[in-house]
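Note that this is a trimmed complex: some chains were dropped, and none of the rest were shifted.
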Amino acid sequence: KALAMGAGAAAAGKAMAAPEGEDAILKLPEHTTGLGQPVAARGYGMPSKWESNLQRRESPGLTRVSQASVSFTPLQGLFGIITPSGLHFERHHQGWWDIDPSKHRLMIHGDDGLIKRPRVFTMDELMRLPSVSRIHFLECGANTAMEWANVAVPTVQYTHGMSSCSEWTGVLLSTLLDMCGIDRKRAKYVLAEGADGSSMTRTIPIELALDDVIVAWGQNGEMLRPENGYPLRLIVPGVQAVSSVKYLRRIEVGDKPWNTKDETIHYIDLLPNGLHRQYSGIQECKSVITTPSGGQTLLDRGYYNISGLAWSGRGTIKAVDVSVDGGRTWRPARLEKPILPKAFTRFNFDWVWDGKPAILQSRAIDSTGYVQPKINQLRAVRGTRSIYHNNAIQSWLVSENGEVSNVQVY
Amino acid sequence: NPAGDKPWANMGRAPTPAEIKAWDIDVRPDFKGLPKGSGSVKHGEEVWIAKCASCHGEFGESNEVFTPIVGGTTKKDIETGRVANLHVDKYFPQRTTLMKVSTVSTLWDYINRAMPWNAPKSLSVEDVYGVVAYILHLGDIVPEDFVLSDQNIAEVQKRMPNRNGMTTDHGLWLPNYAFSGKPDVKNTRCMNNCPVEGDIKSMLPENMRDAHGNLFEQQRLIGPMRGWDTTKPPRK
């Protein structure tokens, strides 16, 4: 028997009320028999009104005030690898601003001769420099944090929605540091600092700073959105997103790490023995099935295209395997192109639901050969209180009634 | 390239000393960047009551606006530099700021740059020394009559309860990035007859079904699935 659904789903059924056909076809709608809206009615367009369910949302009770909080990307409704900028997850520590870019400055300096030519740049000057455009994911170190011990949230928006992927445009930090005459031998770390109230500061080791870190103004073809650091932010590919400092105003080059508030009070991973792992930057290889996912109900039995995302802070995705029996057997998924370093990779997988309970999982493998772990493997080493860097295999239970639930199975 | 190797090299201008001073506010664990000055616990208490307590509680204990700043540390911790309550066996419910922070410079730096939350960078140097002293006093790290200063702060560092509580010996520490970066947890790519325990270890409690609002309204209205209508019980 077909699983009859509530609002909106009836039309999906194979059987029709009237034998001559469906009204949706036989009665030509207004848009087929009338004149629509003019071009440029909206000089800057917005999604369809029918899509308004897909919004960034806070997780109730996760944080106490909304200016030091997070809003999650609705991954359950997204396709491909580009996250629409309007749905990019947000993490602010002291609220977001829409800064006048003509007054924004970036200062680069460093004592003891580590920077020979300290400099101040306007946006005009920065945007004249040789630029790169690259697709990279950003993932908060605390993504999937709520799931270390138990299932705590219902949907992939809340389990994995602190990650997004965009095409970033900007100048390589290495280009700027070289312009400023960095002492490449003695410099060991840079401090990145934001211009917002929190003046967010993060230590970045020089190996990364001179590698693929971008001082970015562009996001998905246009300027950064205010919520994402307009007019200037750092992009530290593959590293927890807190390092990708927004509203970037200052880079200081030094010889020791800074141990800032978000390096010794937060973004530290508590081990069972009471020690905290500090400077845990890399976002290890991870994947998640977004369709179907928790909080959804399948409309019917039969074929489904299981779809999801995989990414690795260490390189490219080499393969994604999918299991529909809770991890007993796995088959490789199809990977969509492009497959880029430190970027989302979209995978798809054929599945026929026979109406019986099923447990869906995905498992990513990256170019270093690393295989995404199970939650119990992570817990065996790190316990359940380390908050950050939960890259465990995610399990979704499909029940007989078609409901998909967040579960832990290993 | 006829225009020379790096023809963009001269873009920008040198900052003035005053400009660097205005922005170069960071304070490192070795106290590089710390301004000269001092502040007493008493002065700090006044600032705290006036400008901090409304959010963090009179004794830094509040969980309302943010997690507690004070609590959970002991005299023993001050000796060992390891907060015992962080051990998994202690079942200590919440991790306070003082339980985690390893360097006193961090408190100075952060309060100076970001607090009070709604008026960051409004405190005087004395105010910052004072409130840091007050917080340390609430954690019994310094006595009630203490005056924290650039002269004695290195001594105070030696009493920070969690000063030995950090490790960078792991595969995610960034300097290892280019070199080893060895992951601590490994899975294998088993494809068939893979070992699993198999049963459902955890799932969302029934009473949390609607804790995130009506999920029907958080999912697309078309496509292969709909959202759960959490105003109703699960379908049969």
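To keep things simple, chains are lettered A and B as they appear, and every chain counts its residues starting from 1.
In this text, a contact is a pair of C-beta atoms (placed from the backbone, for glycine too) under 8 Å apart; a residue touches a chain by one contact, two chains touch by 3 or more.
None of the values given here were measured: they were computed from a predicted structure.
Counting every protein chain in the structure file, not just the single copies shown, gives the formula A x2, B x2.
To be clear about the criterion, only the chains that are shown with their structure count from here on.
Averaged C-alpha coordinates give centres for subunit A and subunit B that are 21 Å from one another. Of all residues in subunit B, those touching subunit A in their complex are 6, 8-15, 19-20, 23-26, 28-30, 32, 63-67, 82-88, 95, 97, 100-103, 105-106, 109-110, 113-114, 117, 120-121, 162, 165-168, 170-175, 177-178, 181, 183-194, 196-204, 208-209, 211-213, 215-229, 234-236.
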